[in-house]
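Below is a slice of the complex: some chains, not all, each in place.
Each chain gets a letter, A and B, in the order it is written, and its residues are counted from 1.
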Amino acid sequence: MTDTETLLIALAARVQLLEDQLDLMRIISAYGPAVDSGESAAVAGMWTEDGVYDVDTGSLRGHVEIEAMVLSKPHQSYIQAGSGHLIGPPHIEIDGDTAVATCHSQLVLHEPETGTYRVARITANRWEFARVDGQWKVTVRTSRLLDGRAEAREILAAGVKN
Amino acid sequence: MTDTETLLIALAARVQLLEDQLDLMRIISAYGPAVDSGESAAVAGMWTEDGVYDVDTGSLRGHVEIEAMVLSKPHQSYIQAGSGHLIGPPHIEIDGDTAVATCHSQLVLHEPETGTYRVARITANRWEFARVDGQWKVTVRTSRLLDGRAEAREILAAGVKN
């Protein structure tokens, strides 16, 4: 191989890593818009077929259960009244074909009676990804309320410790 | 063309797409700082000369009208009291020389009488961009309150549906 070819291959690897980071950011940035508009298939499609969404109240596994959450009465009542699932900029670590993203999220709800908005909760999130057939998919998302419980702090700490 | 040249051209196209994504993120991330500091020219300059900012209360067209919004009494009273136009990570789709970014925004206001802060609104945003003379500019930004109105959900859904 010539020197130029060697340099080109090294540069292509760096570009791939940048693409991976932006792909992961792009996927995560779709969650809020999808879940607040009730696009249940778009939400579920972020996960692998048997992907897990592990929340404080229990664990959802697979597209059917995740879609059911979006279509559930409580979630539909949020979005009919006006809801914003806002997400902080994810902190991403990529290791070949797996990746972890750590971020805060915030749920803001509109209260139709008063016309006001309130922060209903803030949450610590860990998104675990795998590259499946060339596409990043969520394998496990773990979310814990930032209401003082140690688990939530542990999620955040795990994402930023060396 | 040699194989190396062909690979180099393909890699340059991938780099261009990454640059486009980061350029768009960079432009959107300027909105909050510009609008909360009253930098009306910086706000208006995000748009094309005849760009449109279509909000619930009406439509602003062109730099003069967008600047006038920033310089208006209601907006100035927000920023004099303390305001934060926070934006969620934008979900970006690029198609050659046009692009669409979808994201939430949140307006937090300081209330001087009590020294407290409140979420005044959450909003669904669709930013349409065109590349003009090599620079991305907003052609239309459409923003709708997430207060239960269907239009807001439609904006979010359009950004994440396949």
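Everything that follows uses one rule, which is that a contact is a pair of C-beta atoms (placed from the backbone, for glycine too) under 8 Å apart; a residue touches a chain by one contact, two chains touch by 3 or more.
What you are looking at is a predicted structure, and each value in this text was computed from that prediction instead of being measured.
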Size of the entire homomeric complex in copies, 2 being in place: 3
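Following the convention adopted for this analysis, only the chains that are shown with their structure count from here on.
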Chain A-chain B separation of Cα centroids, rounded to whole Å: 22
Complex contacts: residues of chain B adjacent to chain A: 4, 7-8, 11, 14-15, 18, 21-22, 86, 88-92, 102-104, 106, 118-122, 124, 145-149, 152-157, 159-162
Interface residues, chain A side, partner chain B - complex: 2, 4-5, 8, 11-12, 15, 18-19, 22, 25-26, 28-30, 32-34, 36-39, 42, 79-87, 89-90, 108, 110, 112, 115-119
